[in-house]
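Mind having a look at this structure? Questions to follow.
Apart from one protein chain that is not included, each protein chain of the complex appears where it belongs.
Each chain gets a letter, A and B, in the order it is written, and its residues are counted from 1.
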Amino acid sequence: MAPQESTPIAQPAGLPTAEEIMEPSPMAQMRKRVFGHYGIIIGGSTLLLIVLVAIFAPLLAPFDPILDQDLADKLKPPFWHDSPKYDPAHPLGTDLQGRDYLTRLMYGAQISLLIGFSAMLISLVIGTTLGVAAGYFGGRVDIIITFIITTRLSMPVVLVALAVVSLIGSSLWIVIGVLGLLIWDQFAVVMRSATMQIRNLDYVAAARACGCSTFHIVAKEIMPNVVNHLIVVATLEMAHAILLEAALSFLGLGVQPPTPSWGLMISEAKGMMFFDAWLIGIPGAALFALILSINLLGDGVRDVTAPENRN
Amino acid sequence: MTDGTEHELILKVENLTVDIPVAAGMLHPVQAVSFEVRRGETLCIVGESGCGKSLTSLSIMNLLPSTAIRTATHLALDGEELQNVSENRMADIRGDKMAMIFQEPMTSLNPSYTIGNQLEEALLRHRKVSKSEARDRAVYLLEKVGITAARSRLTQYPHQLSGGLRQRVMIAMALMCGPEMIIADEPTTALDVTIQAQILHLLADLQKEFNMGMILITHDLGVVSRIADRVAVMYAGQVVETGTAKQVFENPTHPYTQGLLECIPIPGKTERGAHLGSIPGIVPSLVGDLPGCHFADRCRYAADRCRTGEITLRDSFDPGHVYRCVLQPDECAAHLKKGAA
Partner (left out) sequence: MAETDKDGQDIVLEARDVTRTFMISAGFLRGKRPLHAVNGVNLKVPRGEVLGLVGESGCGKSTMAKMLLGLLPPSSGELFVDNVPTSRMERLEMARKVQPIFQDPYSSLNPRKTIGDIIALPVRVQGNADETALRRQVEEIMELVGLPRRLYRNYPNQLSGGQRQRVAVARALINKPEVVICDEPTSALDVSVQSQILNLLQDLRAELNLTYIVISHNLAVVEHMATRVAVMYLGRLVEVAETDRLFENPQHPYTKALLDSVLTPDPNLGVPDSSLGVTYPNPVDPPSGCTFHPRCADCMDHCSQSAPRTIATETGYVECHLYDDNQGRGRAAS
């Protein structure tokens, strides 16, 4: 057969034409949809910016977040306050201990992202394992895992986290661990139903009939088709973890001072709320921007991968 | 069957066209489709997936997706032009003068209401009748569609019925207001063969009894040949051949119709294990303009003259039997004989 693909008119009658619908490959389609989605572009670029700032904080920040404190310089206003106290060396002002607020904000991003990402990763591993096992094996395994999920859902996250942290003390790694062990429920629920749907499809039956091991089926046939759900939940849970960390730090049971954390910065400034609102406003806005960008990205991923959106 | 007596015209469709704007341009899924349905007559629209048969029926009911654009020179039900009536008036017509039966009886009944509720609602929506009158009619029709213990069924929910029973309920619901026109879109595709025969039998009986017009949309040529008075074969948005069932099945003229009939195994006729006929290639994309014959790329007789201009419908051997091809009817028949030999 000559491989040339000339116009169909040249096809002699009676010869089978190649019956083809040439659509782009799934990857190419995905790329096209991603770059046409405003949510992904805006959320993604904001998040990327925050991540870059956090990583390069030691290079970018003008001061040390903890050591460079000077009580004489305390409570310098930020640049938009037209005040004679404004010091160009501290564009976002200084806090109650006279530490540079911009520096603490940059290092705070490290903490937020570290906690959000690590806690999300722990919960992803726990939740996905449980959810995929429940969805794939069904029956008794499903009953037991569903019971575990229900048990977990009946526990109020903040209360349990507070109780645990106040019992065993508080550090960065304890906060990450506690959050990771508490917020896997979404992963488990979503993975369970996604796996259930896919395990009943014929290509899974075909793989089983080929003699594939359970591990192969889960890893090669099921996971690639549920990974889009996984990304969506992962972004939302990361936002969730960041907010929880801020809440815990605000209550004094999260990251301990003098480590710069956005929740802690808000907490330390709460006494000055009516006098110097920017002390709360700046870390608050940073938190808001981070959560919004993550959620925009997550929603965008859901939009571009959801099958019902494909038309 | 057309026995010479002129039945009253109930549905007239002329040059019905549906255009849907899509990302790649303008999709033309239905292109200048014309047909007529008379009282007591069954028109079967047959074709493969994507030929536009379902959109044709939806556009008659004005149930197209909101982006679709419908045009026609005539679209008249019982003399009333339907093209420019208000949505309210159309909603009055739907389910009253013209009813539809869908393929999947599971999804077209509301799972949270009883059968009785849904049947009565169909009548109460359109007629000023009392609840008990509506109930009586529901029982009468359930018995008509062959459901035993009809009165006790009224309190059952759809999930308590089998697929065949649900489809019977759907038919009863379509008949509640005594429609003049029934459109059935693949009514038996989701059912077992044994149930399919029963449902088709029932539809044919009821249609004669109530003297309704019926459009039956299907891809199953066996169903078409048994139930149709007239047949319209659709391909890529166009009607490529119409005629009485006898004309189309005994003298298929369009190469596509001929090809379809060669594709299906017929017990007792096709030789076991021998090769079936096939139609190579795929349906062309209907986005944008497609000059010439839509079937040309898959047709064994295609020539250069098939690829330009518009191919119009022309008469075959008998009056009322038309087809869309550049070949003369006897040329097509000669090809068919050669193919069979």
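In this text, a residue touches a chain if its C-beta (ideal position, glycine included) is under 8 Å from a C-beta of that chain, and two chains touch if they have at least 3 such contacts.
Fair warning: this is a prediction, and the values are worked out from it, not measured in the lab.
One of B:I60, B:A122, B:V223 or B:V239 touches the chain omitted from the figure, and that residue is B:V223.
Within the whole complex, the absent chain has one touching residue among B:Q196, B:Q238, B:T253 or B:S316, and that is B:Q196.
Residues of subunit A in contact with the chain left out of this view: 1, 3, 18-26, 201-203, 205-212, 216, 220-221, 224-225. As for the chain not pictured, it touches subunit B at residues 48-49, 146-148, 162-165, 192-198, 200-201, 204, 219-228, 244-246, 248-250, 259-270, 272-273, 275-280, 282.
Everything below uses one rule, namely that only the chains that are shown with their structure count from here on.
Put simply, the C-alpha centre of subunit A and that of subunit B have 51 angstrom between them.
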